[in-house]
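Have a look at the structure below before the remarks.
Every protein chain except one is present and positioned as in the full complex.
Chains: A and B, in written order; residue numbering restarts at 1 for each.
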Amino acid sequence: MPKLMEDEVFMAFATYATIVLLKMLLMAPMTAYCRFTRGAFANEEDVALKPAEERKKLLRIHPDVERVRRCHLNDLENVVPFVLVGLLYALSGPELSSALLHFRVFAGCRFFHSVSYVCALPQPSRALAWALGLLVTLSMAYSVLSQVLVL
Amino acid sequence: MPKLMEDEVFMAFATYATIVLLKMLLMAPMTAYCRFTRGAFANEEDVALKPAEERKKLLRIHPDVERVRRCHLNDLENVVPFVLVGLLYALSGPELSSALLHFRVFAGCRFFHSVSYVCALPQPSRALAWALGLLVTLSMAYSVLSQVLVL
Partner (left out) sequence: MPKLMEDEVFMAFATYATIVLLKMLLMAPMTAYCRFTRGAFANEEDVALKPAEERKKLLRIHPDVERVRRCHLNDLENVVPFVLVGLLYALSGPELSSALLHFRVFAGCRFFHSVSYVCALPQPSRALAWALGLLVTLSMAYSVLSQVLVL
């Protein structure tokens, strides 16, 4: 077995990567919850048990559901690259303090981003959370490329 | 070269991760197939060779195409976190039998999920396949966090 999991930077990466992935995974149950409470479904088989006259009405698009779905998609677009770039970054041997700073800022940003998206907080709260998270990933990508560059 | 690929747990992870990623990748050709057979395209350049009067009609949304696309998006939302959390889980040194159980259940769930989504099987078949797959990922995430927690 490799000794990756005895390296402190890699352990920190594993911790924060798992946490932000868990946060992302929780958007799916939240979408399901919104679909049920708002009565807005996407598939005919999802409303098959309802009375026939209600079914058509339930196959609709609801703004609250779409909002949670956009938040979920934004997570996919940002959390997955963070974890992938972060994996390479953790393997490239950074300082623990520097790595922790990157991971903590990103995790904080994404939690705040989800809250500000789902609760529709006034802008630019969501934009700033998104941009700062992106900067963290770009900083790690720069660090990786400046150490390993085999083209 | 590292000896990761001589570790049985990691080899099992590599096998199942590749299989579920292949399954996810196959949703794209299936979407393309649906777009052609249903005549429902998203881009003007995709219908440029058709007669001018037909083009407008072909730039439309078809329920079958949307169904396959939702299935694809659901794969992205679930398969990618499984592979990422599974990678950390495989590196954290679990028992081979326990790891195989996680990987096999997840792969089975996702294949069944796709079939039940694309064929519109009666609920709760799709919901159960999705929920069981999510539980597998959550179980691996719990296992990772309980072993490495550097905050």
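Remarks
Keep in mind that, in the parts below, a residue touches a chain if its C-beta (ideal position, glycine included) is under 8 Å from a C-beta of that chain, and two chains touch if they have at least 3 such contacts.
All of these numbers come straight from a predicted model, not from anything done at the bench.
Touching the missing chain, out of B:25, B:119 or B:149, is residue B:25. Only one of A:48, A:61 or A:120 touches the chain withheld from this view, namely A:120. If you put the missing chain back, the residues of chain A touching it would be 2-4, 7, 67, 70, 76-78, 80-81, 84-85, 87-88, 91-93, 117, 120-123, 126, 130, 134, 137-138, 141, 144-145, 147-151.
Counting the whole complex, the residues of chain B in touch with the unshown chain are 1-2, 4-5, 8, 11-12, 14-15, 17-19, 21-22, 24-25, 27-29, 42-46, 48-49, 72, 76, 80, 83-84, 87, 100.
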